[in-house]
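What follows is a short report on a single structure.
Excluded from the complex is one protein chain; the other protein chains are retained at their positions.
Then we have chain A:
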Amino acid sequence: MSEKIKIGFYALTSCYGCQLQFAMMDEILQLLDKADIECWFMVERNSDEDKEVDIAFIEGSVSTQEEVELVRKIRENSKIVIAVGSCAIHGGVQSWDKDKGLSELWKTVYGDAHVKFEPKMAEPLEKYIKVDYKLYGCPPEKKDFLYALGALLVGSWPEDIDYPVCVECRIRGNPCILIEKGEPCLGPVTVAGCDARCPAFNVACIGCRGAVGYDVAWFDALALEFKKKGLTKEEILERMKIFNAHNPKLEEMVNKVFEEGE
């Protein structure tokens, strides 16, 4: 690419961790020769959300009516839209209790108070716009950013990872938290790419990279395993919903395990 690539980093409702991860990469200094930053409020005072860009990185869930309009505008102004992180891709942890409904959650926290913005239940970007690529994670790994940007800068296209965290756990030689320790590890259904970060610390995976795509996330097989270990359907759903609350397959597959067993 002879001309500089134009990039924008936009935030919806989130913890700002995805852009922090991006901003904190030493490699970002090398990117500067190849890119113009048109919008990135976390680092640039002269940011403009209305400018056209080649690549738009968007983090955060759509959680206000203003954000619905913002993502539509970004989509119109961008050649490639990349959803960054669990909030943008899956609605984020703020979707964990979405079944309660917005009004009940609002009442618990805000009471009868009124604010001048219109709140919404946290939703993934894809509910409103077409997303071209996804960087999974809460937050994504630095190498996820490097791989995607590297591929795009040479005019290629990054590929999705289609295998679960378990694969990386086996490669690292970690003991299996699910089978050997009996803890509710979500590694078997979660997109790999983190190098089995948490299991390597003896901590069960909570699924922050979301379910493996291409409909190969076997929620039912894992739910059956959890059920054998004595977890109730509610406990299984609660754990899987921390990061998968918007997954359309989840309830159907977990329900199946409990219906068949009864």
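To be clear about the criterion, a contact is a pair of C-beta atoms (placed from the backbone, for glycine too) under 8 Å apart; a residue touches a chain by one contact, two chains touch by 3 or more; residues count from 1.
One rule holds for everything that comes next: contacts and distances are computed from a predicted model.
**Student:** So which of "NADPH-dependent hydrogenase/sulfhydrogenase 1 subunit alpha", "Tetrahydromethanopterin S-methyltransferase subunit D", "2Fe-2S iron-sulfur cluster-binding protein" or "ABC transporter permease subunit" is the UniProt name of the chain that got left out?
**Tutor:** Answer from the UniProt record of the missing subunit chain: "NADPH-dependent hydrogenase/sulfhydrogenase 1 subunit alpha".
**Student:** Looking at A:I5, A:I37 or A:I80, which residue reaches the missing chain?
**Tutor:** Going through A:I5, A:I37 or A:I80 one by one, A:I37 is the residue touching the chain not shown.
**Student:** For chain A, which residues reach the chain that was dropped from this view?
**Tutor:** Spelled out for chain A, the touching residues are 11-18, 20-21, 23-24, 26, 28-29, 32, 37, 40-47, 61, 63-64, 66-67, 92-94, 96-97, 100, 104-106, 108-111, 113-117, 119-120, 122, 138-139, 197-198, 200-203, 206, 208, 235, 238-239, 242.
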